[in-house]
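All protein chains of the complex are present and in place, except for one that has been dropped.
Then we have subunit A:
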Amino acid sequence: MDSNDYNKLLKDINPDWSYKETKYLFDLAKRYDLRWAVIIDSYEYVPDEDEIKVKKEDEDKVDDKEKSKDDEKKETKTYTPRTVEDLKDQLYKVSSKLLNSKQDDGVVKDVALIKALDSFDKNKEIERKKYLNRLLHRAPTEIAEEESLVIEARKFELAAKKMLMERAQLLQLLDSPQSSAPIHQFLTSSGLTQLYNTLMTVDKSKKRKTEAPVAPQLGPNAIPYTQQLAKQQAAQQQAQAHKQQQQGGSAANSHHNDKKSQKQQHQQQQKPQSEILKLLQSRLTPEEMEVYGIKFHEEKVQAGVYLRSQKIVTFKPAVQSKVVEILNELGISMRLTMPTGAVCSKFDKLMHRIASLVDLKKQTDKIEAEVTLMKRQKGLL
């Protein structure tokens, strides 16, 4: 295009720019591949005489500034040296307009490019550079301040995180006893101790799970794999037994549950029974076994010789005296006349039941006392 076309179409983008200058700019941009640093460095456009004259008339400026060196302000010069932003502005605007106007050439309009070109804002660019400048020239005090702020913020973050974690842990801790069950029993002092004890056992059992000592898998003390498996199974079943204990609830039923669980254990367990036992069980009926006195000891049996009567269960002295009282009422003596196996086990059972009865009585007494107390407090409601 020549200068006429330019003056018609593109002059209004920026009246400061002549056709020649724009062409020069485009040439430079092409040669240096849009590397603005180099372009602005080698930008040496000089306007022709007539251009200057025109400008002089237009703007009505006085001096020919190119000759005097005493000027201070750029604005008074007829030809303003271009800044990078000026160049970019002109180039992008003109390109955008040219690209837009190329209509039915068969060339697809690169809309994205045109949009990008249009979005160039000279003032924003100058602002951005000012910001960058300020950023790069911060005084060391500012930098130090910023760094200290960052460190503090990080500290706060960590502290907040820690607090959240602790809170979660606390909630977890508080959640362990089921809040759905009535909590009144835990409001009394005895209830509280009971709660504490339950929690402790829970905790202990938990710990036992995690702290199960693992047998060495390698080395001279390693146990063979099959034995490891057996150990694992044993540990699992013990844990289950304890679980069932807890599910039972109060300590009074613990013995019952103990027996129950033992039976279940026995059923679940696939103890490697010796062949002899298997043989005996298959051949003999239970009555025959009783006649022959064959007994399978599931509980732990102490080594050595001892008298059965020495191993009768005893309790704490306070409980024991009450148990004895009850026995007296029942008309049974403490000493067994004939401590056979069956007799002893039955006696054992009896003792346990009496003990739990005593315990229950104690508790009911306590609760009744507290009930009356509360009633009185509330004024005989």
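Annotations for the structure displayed:
Just so it is clear, contacts are C-beta pairs under 8 Å (C-beta built on N, C-alpha and C of every residue); 3 or more make two chains touch, one makes a residue touch a chain; residues count from 1.
The working rule: contacts and distances are computed from a predicted model.
The protein name that UniProt records for the chain not on display, among "Elongator complex protein 5", "MAK16 protein", "Actin-related protein 4" or "GPI-anchor transamidase", is "Actin-related protein 4". Contact with the undisplayed chain is limited, among A:Val38, A:Leu279 or A:Ala342, to A:Val38. Annotation: of A:Ser101, A:Asn133 or A:Ser282, A:Asn133 touches the absent chain (contact as defined above). Mapped onto subunit A, the interface with the missing chain covers residues 31-32, 35-38, 40-42, 44, 46, 65-67, 69-74, 77, 79, 81, 83-84, 126, 129-130, 132-140, 142-143.
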